[in-house]
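Here is the structure we will look at, set down as structure tokens.
A protein chain is absent from this complex, but the other protein chains hold their places.
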């Protein structure tokens, strides 16, 4: 009655696999060794969930600076898994909800996942889900506790398996809340460090010529940069530059405006 | 069905472009280099939103001291953009609202904007929107979180583009809340520093004669002043002076009364 | 339709000009130079609101120690202005109100004022309005934010002009909340320092003879005293003294009882 | 229509003059100089309220250690005043009330008092009225603000006069809340210090013989004691002693048990 | 109409005298001098309430470490008093009640007691009644204030007398809340210190033989122990020991398990 169980699952809340593709609609560039290493690790964990019946629950925290590509990576992994149940929990669907509605929604997503043989729940920007702000600090303890409990709860039905993927850009702060160590596995999304990787990204995803890309890579060589930030500034610099070529000095100026 | 989408947008909340003109009804003087630089940058960002289909979301924080002209500049930019959807979120329309109504209103403004191909949302005095007070500090975490989420959310429909402009006079405090770095770009509104700029403003916007303007500019030359404060004190000084000419010593006295 | 707008204004809340006279029913003595200077400044500001169409909003904070005469001065100014709309916002009319009712009442008073061509809103003891207590400190942030917003809001209709007068006896504390600098102008109510001023007040307002007044003025010459406190102690001393003359030593003793 | 105003006043809340006598049913001993001085001062203030039409509002704080006789003194003063309106506000009538009911009740008591030509409101143990606890400290800010406002409010109708008497055993703590200086006058209830006063009290109010009283007075001569504590321990010691005479050593032991 | 007053009192809440016996169903051993001293003091206070018409209110705090026998002693005292009204206020009857229900229940118990000529109210583990936790510290201020007020309130009807007995194992913490000094008298429940007392208790209440009891008393001679803890560990040790005799080393091991 596998079919039926799936039919039961009516996603009322959270993006499904197909919608997750939007998170990397500007492309997904396999830019170098550090990226390959991370992606390989993640894929192996997905595989473990798929095949090991001694792994009913697997949870992974993807941490990395702002604008480093966390959301895109997690979304791609979820889509590529092909799991029958994929659900994203994201803060913007719960704007203005009270704490208890949030807890209910999150609880519901996990309960639904328990009905599917293979599931992925993707919780993006976990600090936003718990209304975290470093001043105080303040956060929703109700939502935090709900997550802490669910991240430990093994799917009740035998044979059902669940993978939880979370992302955050402030792992040290969440650690104090016990929210990082509640995840079984923690992996880091790298910044672009190798000039060669920067060039690759600029060429493939920002349509730059070899020469422009190279001079920009050279200019920022000492400061690692997130892939999203790099693409954002490339776009700004195009606007500021005359003609179709991006000027390095304009690129650097734009970098400054975005607080780099 | 572009037309229809626009028709759908029924502004229930927030000033529209036409009403924003009131924020610079006392004139708008392009007073010098620092002003030109800022205005040029802002206009280029508006242009990027208009033309680049890789920029679905652009957010700019205008920071500057009290009485420096932030609101007028942001209002002018929004009006001049000619974007079909322009909406201002200002604290005085939400006086006495509970946190969740505020969140709803703000959310609604963003949702509405997603229906228009080109939109500007202008959030004035963002510290007031979140009920910020430095003692504690206290603020509405619910509203803060709503802003943090929406400032990151890409308009869901392909091709729709949104520019968010915020203003604040306490950027360091908001930075601690993550509210400044949530904006992609941050620009500073300058004070009047050059005597020549002060003279220009006094002549054009306060109807002063060359001579009066010059002596005032000379008297305050070492202390930069915000354009709004300059115009305010000029008006007070007129009242205190006999005849139509403004006396410098009276001007300085009035400056003192306003806590300069 | 100027007449009509005025007719619209139905004061439900707050004392009107006529009732404000009660705040100086024990007389109003123009006691000396420091008083004249303050009163002159205040009258000039009222005049500016009356005549300058570039001053739609003027706000003045009157700060001074307890028992120094703040309420009486503000009340007199409001009464003498002759403005068609005068409203006092005072804490005792809002006892036991919840925060949001308070915000509403205050908001309402300002909205009403926007309908009159010339208005004065007088907010007495602003620390009480916001439920301020230095331990914590605690205060109503909702009411504080409402005031901060309204103190900045220009009357929406062209040509309408509003003067806001606030009083406080703890300006340093309110400053931390941004509530003093939210006022455009700040002026200080002086204590009685000159023996000559003390004598004047005792003679005119406490019906003392020249000789009694003089000896008291001499006895307290080194410690400035608020006009309200001086009159209060004079009254107590009368009770304690035998016959109609007030004894200096009894006066000094009473001074002590009131914690001077 | 003086009669009618009085008729209007229907005391729903608070003990009336007759009931206040219970607070000194165990007698009231005029025990010595310090007592006479205090009582004289208090009576003079009552007299001022009765006769001076320039004293519409008089407020007195009686401070003193626990068990020193504050409540009895204030009750006696109120009863002896003969004022037509006397009302006690005491915490035990408001047990379990919410803050806003408390504020309402207190407000009501003052409003009622404004209808009588001469009134006394007696607020016993003001720290209990505001739910004060030194840890934190915590207290009801709503009730505190209500008191701060009412303690300053002059009876609105001309000629009506109100005396407010408060008692407290932690004046330093309340001072931080501004609650002591909100009273116009502050007076201190003394401890028994003179052996002669101790003897007087033991003889008159505890029915002791001269000899017993003398030896007890001698034993405690270096430590001032409150009149209520002295009488309480005398009673305990009677129980412990055999026969009708109280033994000094048993008296001292009992003193110890009560934490003296 | 003494009978009738008693009939009026319908105990809805709180254990009555008969039920209190359960608190010492395992026996009550008068184990030595320190115990006799305490019990004598307590009985004398009960006597005072019974006979002295100048003692309408007597309050006693029994403080002592955990497991020292506080509850049993207070229960015995109440039962043995033979007073017509005996009521226990204990936290487990108010689990999950809101603060205001708790206040009401407690208030009700006192109000009921005022109807009886002689009453005892026994408040066990007063820290639990006020939801006290040392972190913060946190506690219910509403319940605390209710207790502070009622502990001071003299029964309103003439001749009615009330004794309040409280117990606590954290007197220093409650002292900061003013909750210990609100009791008139404070007495300490001792630990077992004398080997002779330990032996007596083990023999009488734990059915041990002289020899076993002696060797245990010797083993713990340097560390005073509470009577409840001693009996508890004796029971555990019996389980661990083979045969009917308790082995000293097993006793010591069990002591360790209970964190001694």
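Order as written gives the chain letters A, B, C, D and E; numbering starts at 1 within each chain.
The definition used in the following text is that a residue touches a chain if its C-beta (ideal position, glycine included) is under 8 Å from a C-beta of that chain, and two chains touch if they have at least 3 such contacts.
Just so it is clear, the structure is predicted and the values come from calculations on it, not from any experiment.
Undergrad: Identify the visible chains that the left-out chain touches across the whole complex.
TA: Every shown chain touched by the left-out chain: A, E.
Undergrad: Which of A:52, A:207 or A:249 sits in contact with the chain that's absent?
TA: Touching the chain that is not displayed is residue A:52.
Undergrad: Have a look at A:62, A:79 or A:150 and name the one touching the chain we're not showing.
TA: A:150
Undergrad: For chain A, which positions touch the chain that isn't shown here?
TA: Residues in contact with the chain left out: 41, 44-45, 47-48, 51-52, 54-55, 100, 103-104, 107, 137, 141-142, 144-146, 148-150, 152-153, 156, 158, 176-178, 181, 184-187.
Undergrad: Can you list, in ascending order, the chain E residues touching the missing chain?
TA: Missing-chain contacts on chain E: residues 22, 26, 66, 91-92, 95-96, 98, 125, 128, 131, 133-135, 138, 231-232, 235-236, 238-240, 257-259.
Just so it is clear, only the chains that are shown with their structure count from here on.
Undergrad: Can you tell me how the remaining chains group up by touch if chain D is left out?
TA: A, B, C | E
Undergrad: Superimpose the Cα trace of chain A on the Cα trace of chain C, which carries the same sequence, then give the rotation angle to the nearest 5°.
TA: 120
Undergrad: When chain A meets its copy chain B, do both sides use mostly the same residue numbers (more than half shared) or mostly different ones?
TA: Both copies, chain A as well as chain B, present different residues to each other, with under half of the numbers appearing on both sides.
Undergrad: Calculate how many whole Å lie between the centre of chain A and the centre of chain D, each centre taken as the average of the chain's C-alpha atoms.
TA: Chain A and chain D have C-alpha centres separated by 67 Å.
Undergrad: So how far apart, in whole Å, are chain C and chain D when each is placed at the average of its C-alpha atoms?
TA: Here the centre of chain D sits 34 Å away from the centre of chain C.
Undergrad: Quick one: which residues in chain A touch 2 or more of the other chains?
TA: As it turns out, chain A has no residue touching two or more other chains.
Undergrad: Please classify the inter-chain touch graph. Allowed labels: line, ring, star, complete, other.
TA: line
Undergrad: Okay, what are all the chain pairs that touch?
TA: Applying the touch rule to all chain pairs gives A-B, B-C, C-D, D-E.
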